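Below: the structure, in structure tokens.
Note that one protein chain is taken out, while the other chains of the complex remain in position.
Going in written order, the chains are labelled A, B, C, D and E, and every chain counts its residues from 1.
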Amino acid sequence: MPYVNIKVTGGTEAPSTEQKAELIKGVTQLLANVLNKNPATTIVTIDEVNQDNWGIGGESVSVLRQRKA
Amino acid sequence: MPYVNIKVTGGTEAPSTEQKAELIKGVTQLLANVLNKNPATTIVTIDEVNQDNWGIGGESVSVLRQRKA
Amino acid sequence: MPYVNIKVTGGTEAPSTEQKAELIKGVTQLLANVLNKNPATTIVTIDEVNQDNWGIGGESVSVLRQRKA
Amino acid sequence: MPYVNIKVTGGTEAPSTEQKAELIKGVTQLLANVLNKNPATTIVTIDEVNQDNWGIGGESVSVLRQRKA
Amino acid sequence: MPYVNIKVTGGTEAPSTEQKAELIKGVTQLLANVLNKNPATTIVTIDEVNQDNWGIGGESVSVLRQRKA
Partner (left out) sequence: MPYVNIKVTGGTEAPSTEQKAELIKGVTQLLANVLNKNPATTIVTIDEVNQDNWGIGGESVSVLRQRKA
């Protein structure tokens, strides 16, 4: 019955379909292993956040990536 | 003043504009009826989550739908 | 499979156990009626937010309530 | 280490890249000023919500905007 | 830089301090393994939701547990 929300950067950094499937499988197993939660009712949602819309250190990821490039 | 967030699968399963209007109206009325909350400041947001990004039972909805098809 | 999060003020304004049960039942039915979603996997969580921790109009609800009292 | 999520209407009302940068900078500074939080690990995400998917007063923003137009 | 929120039932079903540490470690490693995300800026928050405040199948978990008892 747990609910998990994972937010990662999207756009050019977006996870592939396979990677998203691995995240869903992995976090569902983790909750089953650690807390004995039933996978059948464990819900996971993944948000892919635009790099303009994600900030860290007071700057957007798009600005941070440009500076490093 | 309540805030409600509704997450449903999107893509081919996305709710129509009319259905989203019904959800907004219905949940706002529910909060007014049950808790006497003022509809004027009740905020509802609906997230339509890609079927690759929604997991249940350790698998994505897109994989689940393919298997049933 | 939908996931709904409802945030309301808590403390002296907290909903009763019966009111929370009505919210859970009502929003689950709404999603079944409007979008034909399966109630068995519809998850609802209710957050009761302290009145000091809820702001509207730039002020906390606790300050707003004191002014009106 | 704080985490902040800002939800605003998108579409024709979506904030520009510059405005999003200002929100990220401003809220990170606010947390540093008020709570002495380290900007380096302050994360901010901005969600731009479709006007059909945002409700207030029991109606979607898209319907409210049409009526005023 | 990912942000993960895990919601589980609390009260008598609340995870122990050790279990919470395992969830934090496990999900951080999962994001490093699958997406090569830097653990240093991966944030995880765990919400323990009262059984009256968690609904599934249109009923609260507290009612479901009582029926089974």
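Operating definition for what follows: contacts are C-beta pairs under 8 Å (C-beta built on N, C-alpha and C of every residue); 3 or more make two chains touch, one makes a residue touch a chain.
On a predicted model such as this, the values are computed, not experimentally measured, just so you know.
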Practice problem: Mind giving the shown chains that are in contact with the missing chain? | Solution: B, C, D, E
Quiz item: List the chain B residues touching the unshown chain?
Solution: 1, 3, 41, 43, 45
Quiz prompt | Hidden partner chain, residues of chain C it touches | solution = 7, 47, 49, 52-60, 62-63
Quiz item: In the full complex, which residues of chain D touch the absent chain?
Solution: 1-9, 15, 19, 22-23, 26-27, 30-31, 33-35, 37, 41, 54, 56, 61
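The working rule: only the chains that are shown with their structure count from here on.
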Quiz prompt | Copies chain D and chain E touch via same or different residues, half shared test | solution = same
Quiz item: Count the touching C-beta pairs: is B-C or A-B ahead?
Solution: B-C
Practice problem: Can you check how far apart chain A and chain D are, centre to centre, with Cα atoms defining each centre and the answer in Å? | Solution: 20
Practice problem: Could you tell me which residues belong to chain A and also touch two or more other chains? | Solution: 1, 3, 7, 23, 27, 41, 43, 45, 47, 54, 56
